[in-house]
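What follows is a set of notes on a single structure, which appears directly below.
For this depiction, one protein chain was excluded, whereas all remaining protein chains were kept in their positions.
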Amino acid sequence: MAPAFSALTLFDVVLCVLIIGVALCSSSVRDLFAATVLLIIYGVFVAIAWVRLGAVDVALAEAAIGAGLTGVLLIGAVARLKITESPAAAVSRWQFAAKVIPASLGLLIASGLAYLVLTVEWRETLQAPVLANLPDTGVLNPVTAVLLNYRAYDTLLETSVLFAALIASWCTTHDDLWGERAGLRQHTRRAGILATFGRFLPPIGLIVGIHIFWAGADKWGGAFQAGTIFAAVWILAIMAGVIDAPNATGRSIRSFAVAGPMFFTFVALTGVLAQSFLIIPVMVAKPLTLAIEACLTLSIAATLMLLVLGAPRRSA
Amino acid sequence: MSVIVTATTILLLLIGVAFFLAGSMGLLRFPDVHARLHALTKADNLGLGFITLALLPQAADVWIASKLVMIWLLTMLAAATVSQLIARSALHEEDVKQEPGP
Amino acid sequence: MGVNLRGTMFALRRFVPFAIFWIILTSNDPGAWLPGLIAAGAATALSLHLLPASRATHVNFRSLASLAPGFLWRSVLGGIDVAWRAFHPRTPLRPTWIRYQVRLPAGGPRVSLGSELSLMPGTLGAGEDGDVMYIHCLDSNQPVLEAIVSEEERIARAIGFDLGGARD
Amino acid sequence: MNGSIPFALCGAVLVGIGLYGVMAHDHLLRRLIAFNVTGSGVFLLFGSLSALSSGGATGAVPQALIITGIVVAVASTAFVLALVVRLKEEDVDAPAPGAFEGSSEHDDHAP
Amino acid sequence: MTRALPLLVLSTSLIPACLIFFLAEKSARMRTVINLSGAIAKLALVAIMLEGVRSGATYEFRHTLLPGLELVLRVDPLALLFLTLSAFLWFLTTIYAIAYFHNGKDLSRFFGFFSLCVAATTGIALSGSFVTFFIFYELLTLATWPLVIHNGDQASISAGRRYLVYTMCGSALLLAAIVWLESLVGPIEFARRNALAGLDEWTLRLAFALLVAGLAVKAAMVPLHGWLPNAMVAPAPVSALLHAVAVVKAGAFGIVRVIYDVYGVALVDGIGVGLPLAVMASLTIVYGSLRALQQNDIKRRLAYSTVSQVSYIVLGASLFGPYATIGGLAHLVHQGLMKITLFFCAGSLAKQIGVTRIDQLDGVAHRMPLTMSAFSIAALGMIGIPPIAGFISKWYLGFGAVQAGQAWVLLVLAASSLLNAAYLLPLLARAWLRSSPEPTSEKRNPESDRWLIWPPLITAAAALAAGVFAGFVYSPLSWATLIISETYTP
Amino acid sequence: MIEAYFFAATVLLMTVAVCLVRVLRGPTRADRMMGAQLAATAGVAILALISPAGSPAMLDVALVLALLGAFAAVAFVKAATIDGAGDPEEESQ
Partner (left out) sequence: MLLDLAAPDFPWIALSVAIPLFAALIAALSSALAPVVAMIAALLCLGAALWTAVLVTTHGAQEVAVGAWPPPLGIVLRADGLAVAMLITAGLVSIAAFAFARQAFSARTQTPETRSAYSFWPLGLCVLAGVNAAFVSNDLFNLYVALELTTIAAAALVAMSGSRAAFEAAIRYLMFALLGSLFYLLGVVLTYSTHGVLDIRLLAISAESGPSTIAAAALMSAGLMTKMALFPLHAWLPPAHSAAPAPASALLSALVVKPPFVILLRIWFEAMPELVTPTLAQAFGALGACGVLLGSILAMRQERLKLVVAYSTVAQLGYLVLVFPLAGGGGAQQPWAAGAWTGAIFLTLSHALAKGAMFLAAGAFVEARGNDRLDSLVGLAREMPISCFAFGLAAVSLMGLPPSGGFTGKYLLLTSSFASGQWWWGIVLVVGGLLSAVYLFGPLSLMFAREPALAVTPVSRARQSIALLLGLLSILLGLFSEAPYRLLQVDRPGAAAEGFT
């Protein structure tokens, strides 16, 4: 047990204060772009917080998604749309109320939760059964065991959420742009800095991603983290103009995006042979889990990539 | 031996942190975007380098140590590249006055 | 056959670093060798797809290694330089721009020149326009032009490129 | 004091801040940012409560749930963003008063 | 068979309704065939049941809605009284309507809803439980509304709106009262009398008030009658339906059911709500007659007359004496026969020679003698001239009132008869005694369409027969006596 | 030793906190973006510093951060071009 007040605690407290500070700034700063940048910074610190909480898997996900992909997503949109807050909108009584009521509600909820945190005796009872049944799951990473075995059904639905979001975001395009490449038409200077970066980094990202995927089974990481990394480097290559963005009508990209959930659903359906659903037999647990994860990783990568690029859009 | 290692580590840590501080100071105090980019790119990467260096003796094995170095290299690569991009992005044609040849 | 052999060599020159990278990542876990093979292979294939092998990408590792200490040292100097200016009460800066007629071949070499300049004292690459590279200098009193020229020559040596030939 | 108490409190505060942002801002993207803050606040609270009760690291089940939650959140964010961007394009095509009041170019160099 | 018969008789109009909706507009012949065969089948079934019930048989159909809560169709004498009336009049009205709407528009829709209306009326008549009654009562509202607005013009639509406002509010009250009572005692069936015994008096009174208020809307009792005069903008067959066959009768029938089969005479008497109801009915009788006097439009005057006449039924039921009740129940039929005759004739007048106002009636009897003869018989019956049916009802009502010790009712009856005479006789006088203002040089005989002539003649004859042959075993009066003997003997 | 690392990490946190001023004040977007850049680098350093206290997994987090930290800036420079999908280095600049 750590001593009452150590450098670790100091660090934790400073980290927490900083996270809160960044969140506050992000919420109160007038400039939208600044708010977005602050969200990225926030993501970095939250990832560190997860590390401190011993949740490496989450930290990986937060680092890849919170600090990486969400940043790309938001910054790209905000910077391009050049949306900023109106300098001084007319101040009315209502506007005042419109701040005070949410503020008091926020305060109420925050203090209520804080009160609960300090007074209630919290219980975590599932860690023991998770570990006890680990041998039957074929993996050694308990988080992966939960994601792909104990609560694989959650994961199945979750990949469906991603899939639905993809179709949904395609649905926002202009009718006449259907069949065009995803997002804007990217172009770069040939052999420029960006292009070179986009040629150089993806292989490294690929290795890191595969590593995270591989480590996911037994140590930490997994399909989502790896998929996010793949998606990120894929996007980089597209933004660097090295490869073309896929188009939504292309059969191959559709297959790519659909393969993971489809295979997963298929495995789930084979469970009916055993009068159940989504059974991962102990005998083939490891290979089957890895196969599902691999398919999911690819689909998550493709889906996130397409989500971040967005629907086909007209160049300004 | 271990005292020396510890002392070195702490020294390196201090240097690393100092460079980070320098980067932040530069970011705050320098007058324009490009000057600030100098501070960001150079100081922080150096700071990370020294911190990596400070960590190397404590690393559990050589692989961990190499990994730390890899991370540093990767950060440096990314930072150097991106700083150029930002610099170019923030560049306006009229800013470039001098035109000496090589 | 010769082409194939050269292709294999090119591939191998990339495969090996990737494989080493993998081994470092996995702390040399023997169980991860097989996926490592796949990973490094995939990375190589991707790399060759994105950046087809050519003269310009042919890096001489030995000269690169010989470059490293100097580069590191200069980047330390760069860090100290900028740190000094940052902490200095008056922040002594005389920023200026240089348009440098770059002689290295386009692509990796030029980008690495820009990157290295960005880590060295007083200079910051800002991309190119045609063959002109924009370089931002923190202090116009520093002998930056010489530093740039010598850096460019070092890189040319490392990739075995004859600068004189490209000079007009 | 248990090590994860600060994080739990931090999560609680983040939820409050985020909810304030969601309700107080009228700009869609700012709300989206606030959503993300709230979401991560909830997750942080979750993780730290789990760590709190197991006296150390966050349990595997909460971790898995949080990862699921993060992915769901990023999917929703991406979709909302796509909608917002598209709505903005509508505004450009045919300027009309609506969701983007004051969306005209604001001076980038204002302090 | 005993189980299926009520369902069958219901389906004789329900099935045609469903079929007709899907007929193409132009297949008029098919429509007629379906309509008439339904009507004839229904008459046949009714005849079978009349015979059966008189000899003591009961027919019952049950369908479980929720466990314990059943849709009950039961044939008892009271049900059969109403059913016979509606079956008979449906048949005639159908014939009349086919002729009336010759080459009209939206007829599939019209006849569909028309049949649906009759189905609802049948259902109301056969209802064996309160919920069943309510179901068909609401169905009637819904099925009538498209008929009221059939013309589709502004006046019809606003009349339709008014009709809905009244009836929907009424059924809301009714529903609330039904559910309230059922939440206390369980599903209420009409056969199971005295179910409410033991409930708190004020609960009973309040519920009774709600029930009667809900039903009085359809029965057009003052002050809830406002919809009825407006609804006369609907085509004549619809008015016939509203006034004689279905809607107002359903309300009155419901009140009778409430008094006799839900509360029971003794209970109603015990909680003392009979007299107020009788007073209400009397007020309505007088008020309706007075308002009728003021109308110049024929159909409007007839409408107010309905307001007045239907309350005879309520009055009879609320007086409790066997004679009064017999009078009221008989009047249910008598009024139907007479009123439908009047509306048929009014419709023919409007359709054939464009006469809609009273001041246009001069000499009309010479142009349309048959129509006006029927009209006259019905009008005289309304006034209470013997031996036409109306006289029988009034006689029994008066007798019953005296028997029940409510002699003041006689005054009401007398006043009402005078008023009836006052607003109906001038019509007859104008039609028969005056000559038409312009020379009658019509190219075609306005009575050439026999399908418009026969129905009023038949109903007029029936009204006459009901009076003359009141002692005949199947006459309305005898049947009412049969019903009442069951109520009062046990 | 761990304590020292954590102290150093704490100082780094504070360094980043100071830099928030730049993000908040701008004035240009590039300035703000630099804040994110700094946070990513500092985050890598912090993760590296606290990793000896935990599992080597933390280094993987640092690795991911190092790899992806720069991406937002790339998205930014691209979005800052005229059509939002270009390259600041293009001749049109």
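So that you can tell them apart, the chains are marked A, B, C, D, E and F in the order they are listed, and the count of residues begins at 1 in each.
The working rule: a contact is a pair of C-beta atoms (placed from the backbone, for glycine too) under 8 Å apart; a residue touches a chain by one contact, two chains touch by 3 or more.
None of these values were measured; they are calculated from a predicted model.
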Visible chains in contact with the missing one: A, D, E
Residue in contact with the excluded chain [from E:Pro67, E:Gly198 or E:Gly471]: E:Pro67
Sole contact to the chain not displayed, among A:Ala97, A:Leu140 or A:Leu157: A:Leu157
Selected residue (touches chain absent from view) among A:Ala23, A:Ala168 or A:Ala302: A:Ala168
Contacting the left-out chain in the complete assembly, out of A:Leu24, A:Leu126 or A:Ile243: A:Leu126
Contacts of chain D with the absent chain, listed as residue ranges: 15, 18-19, 22-23, 28, 31, 35, 38-39, 42, 45-46, 49-50, 53, 61-62, 65, 68-69, 72, 75-76, 79-80, 83-84, 86-87, 90, 94, 96, 98-99
Residues in chain E touching the chain absent from view: 21, 63-69, 71, 105-106, 108-109, 131, 134-135, 138-139, 141-142, 145-146, 149-153, 157, 160-161, 164, 168-169, 171-172, 175-176, 179-180, 182-184, 186-187
On chain A, residues whose C-beta touches the chain left out of the figure: 112-113, 115-116, 119-120, 122-126, 129-130, 133, 149-154, 156-158, 160-161, 163-165, 167-175, 178-179, 248-249, 251, 254-255, 257-258, 261-262, 265-266, 268-269, 271-280
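The definition used in the following text is that only the chains that are shown with their structure count from here on.
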Pair of chains joined by more contacts [C-beta pairs], B-C or A-F: A-F
Most distant chain from chain D by Cα centroid: E
Separation of mean Cα positions, chain F and chain B [Å, integer]: 11
Gap in Å, rounded to a whole number, between the CA centres of chain F and chain D: 19
Numbers and ranges of chain D residues touching at least 2 other chains: 108, 110
Of all residues in chain C, the ones touching two or more other chains: 21, 25-27, 111, 114, 125, 127-128
Complex interface listing, chain B residues touching chain F: 6, 9-10, 13-14, 16-17, 20-21, 23-24, 27-28, 33, 36-37, 40, 44-45, 47-48, 51-52, 55, 58-60, 64, 67-68, 70-71, 74-75, 78-79, 81-83, 85-86, 88-91, 93
Chain D-facing residues of chain A, complex: 2, 4, 8-9, 12-13, 15-16, 19-20, 23-24, 26-27, 32, 35-36, 39, 42-43, 46, 49-50, 52-55, 57-58, 61-62, 65-66, 69-70, 73-74, 77-78, 81-87, 89, 98-99, 101-103, 105-111, 113-114, 116-118, 121-124, 126-127, 130-131, 142-143, 145-147, 150-151, 154-155, 158, 161-162, 164-165, 168-169, 172-174, 222, 224, 300, 304, 307-308, 310-311, 313-314, 316
List of chain A residues in touch with chain C within their complex: 189-193, 195-200, 202-204, 206-208, 210-211, 214-215, 237, 242-243
